[in-house]
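A single protein chain has been removed from this complex, and every other one stays in its place.
Entry: subunit A
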Amino acid sequence: MPFMPVKFNLQKRVKLAQGLWMLYWFSVIAGILIFSLGIFFKIELRKRSEMMDNNESHLVPNLLILVGLLACGLNAFGGKVCHDSLDPIKFSKWKPMLKTYLLLCCSFNVLLVLVSLLCFLMQFSVYLTLAEGLSYAIRFYKDTDTPGRCFMKRTLDMTQIEFHCCGNNNFRDWFEVQWISNRYLDMSNDVVKDRVLSNVEGKYLMDSVPFSCCNPGSPRPCIQHHLTNNSAHYDYDHRTEELNIWTRGCLEALFSYYSSLMSSIGVFVLFAIILESVDMAGLKYLSTALETMAEPENPECESEGWLLEKGVKETFSDLLTKLKTLGRTNQVEGGDAPEANT
């Protein structure tokens, strides 16, 4: 008893072939979209690789690019098969390849499921890389004269301006590092000497933040220095002041950006999986409908199409027995061969 059989006459077969051809070309476009999303994601990771200490994993975008290309190829082939399906001469060329093609599509679907899972799971890795990278970035902010780190200041400033964030978790991260290079500190000045001597490591620490933490939406010109000292500024209370500098941390801001990007890519890949499955089902119906034509010479005859030749359970048990016989044949051959040799 075939699984989900459907009767087909000529009209229905033609409609199925045409509809499936359109669907395959949609799938090609979806494949192109996945490819471009992969490239976009890769570029976004590269752009901020300094914030991640150049340590970020490019596994997901690389997989997306590969999967996109594969999808284009497979679906274009499927479209070609559909296009030729109603011409028996042309279709006989493709008939023997259909079984392998459907198996390939199945494994491709499994790959897509894997990619979609990775899109959601790799967000943890991105979070950890960002946390580590940002703490290094804040530490190396002052090293604009060290080769390899001289653009860290600019990158971090631009990131804070663009993502409306300050520091790693919040602005107090800037209080714990020396972010002014010693080149710009007057070591003969008493204030400077006091600050440097006030901590074990001899760092010039202050309760100030760089200008890139300033919020343009504040009604007051930005207060950057002496943030915890209420008397240093007129009419200022650092506990109630909210609009002066960005309160969000860059870790949260960057992570929410990347996680929303990865989540939307994951959802799109899920949609592509559904599309691929529909394609596979349609192609199976079309190929079986064309094979079971009672009179191959008469195109008007009726035929039946199905998804599986027998029911689901029977197909499964068939598959299992086939695998078992495969293994057993190997054993038998091994037993026969020495006999043949002797």
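We take it that a contact is a pair of C-beta atoms (placed from the backbone, for glycine too) under 8 Å apart; a residue touches a chain by one contact, two chains touch by 3 or more; residues count from 1.
The rule is simple: contacts and distances are computed from a predicted model.
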| item | value |
| --- | --- |
| Choices "Retinal outer segment membrane protein 1b", "U3 small nucleolar RNA-associated protein 14 homolog A", "GATOR2 complex protein WDR24" or "Thioesterase domain-containing protein" - which one is the UniProt name of the chain not shown | "Retinal outer segment membrane protein 1b" |
| Hidden-chain contact residue, picked from the options A:Gln18, A:Ser125 or A:Thr144 | A:Thr144 |
| Absent-chain contact - pick from A:Asp186, A:Glu201, A:Asp237 or A:Glu297 | A:Asp186 |
| Which of A:Leu104, A:Val177 or A:Cys222 contacts the chain that the document leaves out | A:Cys222 |
| Given A:Met158, A:Ile274 or A:Leu319, the one touching the chain that is not displayed | A:Met158 |
| Residues of subunit A in contact with the chain not shown | 144-145, 150, 153-154, 157-158, 161, 179-181, 183-186, 189, 210-212, 214, 216-217, 219-222, 224, 233-235 |
